[in-house]
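Down below is the structure, laid out as structure tokens.
Heads up, one of the protein chains got dropped from this complex, but the rest are sitting where they should.
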Amino acid sequence: MYTEKVMDHFTNPRNVGEMENPDGVGEVGNAKCGDIMRIYLDIEGDIIKDVKFKTFGCGAAVATSSMVTEMVKGKTIDEAMVISNAAVAEALGGLPETKMHCSNLAADALHKAIGDYHDKQQKKE
Amino acid sequence: MRRVYLDHSATTPVDPEVAAIMMTYYTEKYGNPSSVHGFGRETKQALEQARNQVAELIGAASREITFTSGGTEADNLAILGTAEALRKKGKHIITSCIEHHAVLETCEYLEKNGFDLTVIPVDEEGIISVDEVRKAIRPDTILITVMHANNEVGSIQPIAEIGKLAKEHGIVFHVDAVQSLGKIPINVEEMNVDLLTVSGHKIYGPKGVGALYVRKGVRIVPLIHGGGQERKRRSGTENMPGIIGFGKACELAGQRMADDAKKQIKLRDKLMNGIVERIEYVKVNGPVGEKRLPNNVNVSIRYVEGESLLLSLDMLGIAASSGSACTSGSLDPSHVLLGMGLIHEIAHGSLRFSLGRQNTEEEIDYVLEQLPKIVERLRMMSPLYDQVIHSKQS
Partner (left out) sequence: MRRVYLDHSATTPVDPEVAAIMMTYYTEKYGNPSSVHGFGRETKQALEQARNQVAELIGAASREITFTSGGTEADNLAILGTAEALRKKGKHIITSCIEHHAVLETCEYLEKNGFDLTVIPVDEEGIISVDEVRKAIRPDTILITVMHANNEVGSIQPIAEIGKLAKEHGIVFHVDAVQSLGKIPINVEEMNVDLLTVSGHKIYGPKGVGALYVRKGVRIVPLIHGGGQERKRRSGTENMPGIIGFGKACELAGQRMADDAKKQIKLRDKLMNGIVERIEYVKVNGPVGEKRLPNNVNVSIRYVEGESLLLSLDMLGIAASSGSACTSGSLDPSHVLLGMGLIHEIAHGSLRFSLGRQNTEEEIDYVLEQLPKIVERLRMMSPLYDQVIHSKQS
């Protein structure tokens, strides 16, 4: 069902955890299946220095969460903003058809966390 | 790697004795039972013997057994066949909210085509109330279709009482006994059942074969038309090896039922209690004791998701199943758990272990050793569990 890469990220998820005083937090629930993901960002300048996640969801949800954290670490927020659901799925070597929606969780949470970062910045100014 | 199969409600291995007989009918006694020659006659005889073996396990007469390609087809034949036969008499059908998709989808198909459907709710243990069925009966009710035992939570239904009700009102009564066959006694006479579905691959027989019991005098319109096999109820060249294997599996099930149940109840309770003792925030789904199938364990483990549990168990060689939305094509968690009143979030983290003849106490120990570690790891990843920990600490 899942590719080796998906199973690897599911078994050894990268960047699991929380963050004290994150610069941005995004949480999304997957309306379709009830799964939840939360992502924390540590941003310096416009570079994503560190990232952590927590996910309640299926194998694909966990794997895409883990994958997306790897993909954004060290990137600028603009680069991170353009990471799409499809790109995450592709980076994992693909997902089963019925599981494509799971990748929404990861990308959406990321984008939401960046949005949160922007909001906080604006408040500071 | 070690492999522990605990998904016998999904399907079972074929008993070696059953497989050996089937083999003969694939390669040596391959005649078509409709043929006049010796190759045909020898299989024809075996066909009637198998029919008898199935009939005996449910207290029916041989002639009342129609072989099908499985439980799903038998459910369809029962429901669509009755609806078609009685459409002039009435258009109301009663079923329950915890039926297998083979029943629910078929009833819904009829609903879309002009029939009226009443879906009876269940209590929190997953048991249908006879009273609710009584209240649902209308003058134009033509069929009541409910399952004997539920495939997800193992709840055993009050079939004999519903049967009595159906009989009093002259309503055709269909029972899906796919999960109960060979696990608890079935008697179509005592239960007042008119149509009863059984399937081979849940009782150490082959996949691709099942049967519908049709009480003498009850009329159903065939689903599959053609050569007129099975007394014109089900056309198609008979799946002889499958049928013979199913017959043998029924014979063995009859002999072993009491022993199997005794052994499995012990393992079931050990596993269920062990999980509750070792893991926090666990809910047992379904009834306990007499009203539960001997081989079913179903628990909801909060703050973790079912598919992730399954995958993690699988990596340790443990095969189970889940009512999680994430394991099904549809995106809703199990309609059975939701029907029992579980909220989405809890239904999502449910796990079913279904025991079989070959399982050992040692295997249960292995599961009880591994499962808590898996849950711990997944909870560490879960944003929902965070909140529990935090609120505890504060």
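Letters A and B mark the chains in the order given here, with residues in each chain numbered from 1 onward.
Following the convention adopted for this analysis, contacts are C-beta pairs under 8 Å (C-beta built on N, C-alpha and C of every residue); 3 or more make two chains touch, one makes a residue touch a chain.
All of these numbers come straight from a predicted model, not from anything done at the bench.
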Among B:Gln179, B:Asn192 or B:Asn239, which residue is in touch with the absent chain? B:Asn239
Quick one: say which of B:Asp75, B:Glu152 or B:Asp194 touches the chain that got left out. B:Asp75
From B:Thr82, B:Thr327 or B:Ser382, the answer for touching the chain not displayed is B:Thr327
Which subunit B residues would touch the chain omitted from the figure, given the whole complex? 3, 5, 7, 10-14, 16, 19, 22-23, 26-28, 30-32, 34-40, 68-73, 75-76, 100-103, 105-106, 108-109, 199, 201, 206-209, 223-228, 235-242, 307, 310-311, 313-314, 317-322, 327, 329
Logged for subunit A, residues touching the omitted partner chain are 1
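Basically, only the chains that are shown with their structure count from here on.
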Whole-Å gap separating subunit A and subunit B, where each centre is the average of the chain's CA atoms: 40
